[in-house]
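Yeah, one chain of the complex is gone here, protein chain that is, but the others are all in their spots.
Right, subunit A next:
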Amino acid sequence: MSAVPAMPQAESSTAGHPSSGDGARGLLRFLTCGSVDDGKSTLIGRLLYETSAVYDDQLTALADDSRRVGTTGGDIDFALLVDGLEAEREQGITIDVAYRYFSTARRSFIVADTPGHEQYTRNMATGASNADLAILLIDARKGLLTQTRRHSVIVSLLGIRHVVLAINKIDLVGFDEKRFNDIVADYRVFAEKLGFLGIEAIPLSARFGDNISTPSISTPWYKGPTLLGHLETIDVREAGDDGPFRFPVQCVNRPNLDFRGFSGTVAGGRVRVGDAVVAAGSGKTSQVARIVTFDGDRPEARSGDAVTLVLEDEIDAPRGEVFAATKHRPIVATRLAARLVWMADEMLVPGRSYNLKIGTRVVPATVRAIRHYLDVETLAEVPVVSLGLNAIGLVEIETLVPVAFDPYAENNQTGAFILIDRFNNATVAAGMVAQPLGATNVYRHGFDVDRAARAAIKHQRPLVLWFTGLPGSGKSTIANLVEAKLNALGRHTMTLDGDSLRQGLNADLGFDPPSRTENIRRVGEVARLMTEAGLVVLCAFVSPFRADRDRLRERFAPDEFVEIFVDAPPDLCAERDPKGLYAQAKEGKIAAFTGIGQEYEPPLKPDLHLDASLPDPEALANQVVEKVETLLLGAELSAETSAGL
């Protein structure tokens, strides 16, 4: 796991500059987490102030703000230095991730300031994804809170191995050593399972500056470092930092016919000129001929370096391909188990398709199953069927085409991904690969060729067009025209209609309400099998009961079932009466005929509402085709994006 990317040479060329912050330790990125009133913003403000990162004009503005909206009664309120946006200043809370910068003679720092209240887990995960260390704030008066546990678990899940337990407001408990020791002991018991390499506990007062950069005279019993002293000296690099070579291709660099390079950032390990590398996706191998940069060729590139590789052989490697060490290749698979932090208001429900971005690759992917939800307070693993906003769970994911990855625990770059909503483009989840689901998995066989694969070779995605309406409203006429038009457009379709099914599969069913319900259920299951085959299925059924249609919809993915209401007034339908059924019903020859003797329940929110009172089925069919092509085209565009170019 790479904490601080290894950097080439030049350790202290600027040493001696008091604020250049380029000492031997390089950069430290950390995040701060705590509950609303733990004094987190005050601590960051204090750190900025004590490292001279606050200028006089900012201090003047701060003093001014403190008098106006401060909560410290006239004293300077350091929290106001960092609470940036208008809305949160008014509410007195931080609502987002904010990044702050300061440096000392020994080191440069980037602070991710993340909020404490529980509905913002996503922001904490965001801050933690780019941090090497976490400061957990604890109010000395309150001790360990649910929030502290929750934050610790998230920090641990994101792979952070170093934490500082900042026990703040120590002045408010009379600088009590026993209180401090009790909290630390509690925490160590709790954190045993979280895999931290180091836990440094420091008694602080952010408001008054105790143990921030100078040892406090009020805590003579505390012999450890000050907060700043600890941050300046801690080594967060790990022995396994270098790992096997990984290089996701960002773009192919081809200024002319004589030069063909692959540009990208090394995402693990190192590479030297002459090294054998493999394109993980295609399996093609070559050797590194040159490592090109603007500043001249280099003999070697390491994790974090942005370079351009030129290979000995001409092999094809588009954006999204991953070059790797031939002897330590990444996993290439379509199925994987991963931890997800769900970040959208809309629930995660298995079966829906998203775009998955891993490295420089974007591919359509489906969450196949949720194995469990992780209760971050008790660490219990609870079986669930959906994940809500800020929930963390272990899920099974399947990608449309094979992708290269490593377990997150082995490489936090090639093992991390995000899920993107294909319709509103929101980032809905952060994912960390746990392991591949490979040949040993019992489900493997069933997934070899699946609905996505079957639909993909037809260049479409499966859809069910469900036409509902009174007998004689024009459902079959319109469905027939729609299928002809789709067929002409090269779509693979199938039509199911009541008459043909009732002569075979449903020959045992009558027209009483339970039989009608069973009729619709069977039609739905047949349609579902056909969507498994990748088809666009047209179904023209009176289907008078709303509950039956709603149940049908639940059997399909949210964007797969298209309910089309063919709406014509009963009088008109009776007048059209293409099969002479209205006439027979009126004569009493047909019992329970919909519209006469049995009610029709119109859809409340159909996906498409056709006004079938107009005698123009051609125009109505065009409306349906337009809707279908929009849906299919949307899917094609996403698939194109996912191809990487």
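Keep this in mind: a contact is a pair of C-beta atoms (placed from the backbone, for glycine too) under 8 Å apart; a residue touches a chain by one contact, two chains touch by 3 or more; residues count from 1.
Heads up, the rule we're going with is that contacts and distances are computed from a predicted model.
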Chain excluded from display, named as in UniProt, from "ABC-type lipoprotein export system ATPase subunit", "ABC transporter permease", "Sulfate adenylyltransferase subunit 2" or "FAD-dependent oxidoreductase": "Sulfate adenylyltransferase subunit 2"
Touch criterion as defined above, residue of A:L172, A:A306 or A:V385 at the omitted chain: A:A306
Full-complex contact with the absent chain, from A:S205, A:Q413 or A:N506: A:Q413
Contacting the left-out chain in the complete assembly, out of A:N253, A:T285, A:N480 or A:S515: A:N253
Touch list for subunit A against the chain that is not drawn: 5, 7-14, 17-22, 26-27, 55-58, 61, 65, 82-87, 89, 95-101, 103, 108, 110, 122-123, 125-126, 129-130, 250-251, 253-255, 259, 261, 263-265, 292-295, 304-306, 308, 319, 343, 355, 357-358, 360, 412-413, 416-418, 420, 425-427, 430, 641, 645
